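I have a structure here, written as structure tokens, and I will follow up with some questions on it.
Every protein chain except one is present and positioned as in the full complex.
As written, the chain order gives the labels A, B and C, with residue 1 at the start of each chain.
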Amino acid sequence: MFIKRTDLALEARELWQESAERTTRLMGVKATKTKLEGYPVTRVDILDHRGEEALGKPQGSYFTIDLTTFWQRKADFFERAVRAVGTELKALLPPEGAVLVVGLGNAAMTPDAVGPLALDSVLITRHLLSAMPKQFAGFRPVAAFRTGVLGTTGVESAEAVRGLVEEVRPALVLAIDALASRRCGRVCATVQLSDTGIIPGSGVGNHRSALNQETLGVPVFAIGVPTVVDSATLAADVLEESGAEKIDEERLRDHEPFMVTTRDIDQQVRDLSKVVGYGINWALQDLEIEEMNALLS
Amino acid sequence: MFIKRTDLALEARELWQESAERTTRLMGVKATKTKLEGYPVTRVDILDHRGEEALGKPQGSYFTIDLTTFWQRKADFFERAVRAVGTELKALLPPEGAVLVVGLGNAAMTPDAVGPLALDSVLITRHLLSAMPKQFAGFRPVAAFRTGVLGTTGVESAEAVRGLVEEVRPALVLAIDALASRRCGRVCATVQLSDTGIIPGSGVGNHRSALNQETLGVPVFAIGVPTVVDSATLAADVLEESGAEKIDEERLRDHEPFMVTTRDIDQQVRDLSKVVGYGINWALQDLEIEEMNALLS
Amino acid sequence: MFIKRTDLALEARELWQESAERTTRLMGVKATKTKLEGYPVTRVDILDHRGEEALGKPQGSYFTIDLTTFWQRKADFFERAVRAVGTELKALLPPEGAVLVVGLGNAAMTPDAVGPLALDSVLITRHLLSAMPKQFAGFRPVAAFRTGVLGTTGVESAEAVRGLVEEVRPALVLAIDALASRRCGRVCATVQLSDTGIIPGSGVGNHRSALNQETLGVPVFAIGVPTVVDSATLAADVLEESGAEKIDEERLRDHEPFMVTTRDIDQQVRDLSKVVGYGINWALQDLEIEEMNALLS
Partner (left out) sequence: MFIKRTDLALEARELWQESAERTTRLMGVKATKTKLEGYPVTRVDILDHRGEEALGKPQGSYFTIDLTTFWQRKADFFERAVRAVGTELKALLPPEGAVLVVGLGNAAMTPDAVGPLALDSVLITRHLLSAMPKQFAGFRPVAAFRTGVLGTTGVESAEAVRGLVEEVRPALVLAIDALASRRCGRVCATVQLSDTGIIPGSGVGNHRSALNQETLGVPVFAIGVPTVVDSATLAADVLEESGAEKIDEERLRDHEPFMVTTRDIDQQVRDLSKVVGYGINWALQDLEIEEMNALLS
């Protein structure tokens, strides 16, 4: 069967449901919808191995914040997005302990640059707390690491992070990465949070490369932003939007796949990465957005 | 009818021929195929108003150099691409006179940055010839202009170029721009040369914005590299590749169009822009590629 | 005699006064001091040819805003700097008419990048007023031009600006450039405004390259930020600060001069360029700083 490629739990569930064969109920998965700051939020819980198998993702909670209306740039769109991401993240993370934020991906390749770009907006405090513990007592310790890519480091991201975890001894790791979505409309218009760790380069099945509790020894949380869509998935998507009743998926099976992104990706990645970075500050520090602006300028 | 969007004369001709209604012969258009340095070259001549109407482009000659195999990086792929582009361009341009090379597009938006990026590889000589005419007697005078984009200049590219042409008085203008193709396989794998001028932002029908003999008072040649594909066109393309006999184009008509590009666009635009810049040097100056390397480092 | 190199009228006057020979009064020059938003402002008026000769600068008014305390980053330091620069500039410029803002210098060479960097913070409105005159009726028309440098354009900045002035027909030109100061303490800590035009590359005596009423046909105002200091001038400066009573200037005469800048120039140029850009918006548009932030993000 033609597989629509996605890194979003939300879409994995959609695809399961859309599939013609699925007349039965999806067991081991629970989904709930809410709204936060005007942005829709979908929570998908994968509860057991039935859910894991059906959706192809590890057990845990996945929150998808739908920022489609962000791009209408209505009143306070940026601040609301930061608070939406930050509030969900705060609820997901343990309330205390040092944090190591890891930016995965290639800063020189725009659709892969969400991780390093978001880190530019994260407040780094570990060294300040270490040097002046009294003056910075109100801050939570945060360190950051940009993994780079294998071709320019020679070292798997997971190896490098493991070495750093040994030295820094954080209470948790928070990993930021670019994702693949099944829909162009979700590119740079969605943020997914999860408590399940991350496999860089998404699901290539290389277990040594996973960033999770098992490989790093501390809980690993993930923030992802979809920036690319598989070409065959896009084709199916466009046809469906155009009113085609049913795509003959056989047709798409043999197509040599490649990943596409939008023409406006430079601006979109820049803006969403800032939302992610500020959202992390919102979750970890007791600061207003104005104060973040001042500290990061 | 669903219109497959393209800026390539080659593809406009393909589309005309593929169209179910076209059982008649395409009048006013001539096409010939050759090879140069291992790369296929297609020449499309639009001979009269029948050709103009059929293909939606002004009368003149269009050369499309197919650099698909460039990305296999076989022996001398870069040098051969430069010579292929340079040789065709040299045959197209008047053999003498000062040249103003215009880089259109937005340097901060990767799929739109071909123009400004290519200029970084063009040898600029006008000021040297002006200051030391004897020492640089072997060079052809070349000046360059980066138009930027309307949102950051407030001035239409054509206006700004016209002002500069008045001052610099070149024998010809050579404009570099990013194009839209109907096929992902041609993105950053094709170079189109033409002697017909250019309409920035492609065919929006704004005659004031055209760069051509009529608006600038000197002949205008164009070099374009496709970097984006319309989403509906991509969908049709993927389905065709997948063996679908015939796409129901009605389906695609109502789809809200957007432009997509490849995930690897940063590297691809960088590499092809260098081919274009060096190809221009090859056409205008009497230099080996090694010498260009030394002069541009 | 050893010449301390400077582009600031304020410093040219200082140097005249410090000179041992000057026991007479400086004729044809008037200087006054005020404060604006907490920042000291010195106005030097060169009134006639005696002043021109003494200070080596054309007749006109020069305002130097001393932003030394900017770097202490006290309350509202950025907003106050923008208002100080903006208020002086507003008083200097004609109250109406379209403006062409010209950013001189090399964006790829940090100490020379003030012009192009400042333009990134200037609101460009000419095209909006042209397309939707009613909706944007409250704005003053502003266009922008980045001249680049001779080595990458082949065209003198003055030539290119003259061509654009012919097309755009602004009421005035406002040119932004990097300057040389005699004191390291003024590097990225001073803004000079003047109504006298500008000679790019400062005072090389090439009259064809001047941007002024004579060469462009419209009034030319200038904003400059010192980013470099001549090495011999720095040496004299350091010795004086260190308490040396009198430098033997003969010693410095034969020294091969070169320009130096500070180690922190990247951050300093970025910050001061934003002050300049916002200051221009403050002078030309009826907007609060918050509104500029929203429009430029």
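As a convention for this text, contacts are C-beta pairs under 8 Å (C-beta built on N, C-alpha and C of every residue); 3 or more make two chains touch, one makes a residue touch a chain.
Computed from a predicted structure; not experimentally measured.
Visitor: Sort through A:27, A:91, A:132 or A:155 and give me the one touching the missing partner chain.
Guide: Answer from the full complex: A:155 touches the omitted chain.
Visitor: Footprint of the hidden chain on chain A, which residues?
Guide: Residues of chain A in contact with the hidden chain: 119-120, 124-128, 141-146, 148, 150-156, 159-160, 162-168.
Visitor: Could you pull out which residues of chain C are in touch with the chain that's been left out?
Guide: On the chain C side, contact with the omitted chain comes from 108-112, 184, 228-229, 231-232, 234-239, 241-244, 248, 251-256, 258-267.
Just so we're on the same page, only the chains that are shown with their structure count from here on.
Visitor: Which chain would you call central, comparing Cα centres to the global Cα centre?
Guide: Smallest centre-to-centre distance to the global C-alpha mean: chain B.
Visitor: When the C-alpha atoms of chain A and chain C are each averaged to a single point, how far apart are the two points in Å?
Guide: Comparing mean C-alpha positions, chain C is 45 Å from chain A.
Visitor: Scan chain A for residues touching two or more other chains and write them down.
Guide: none
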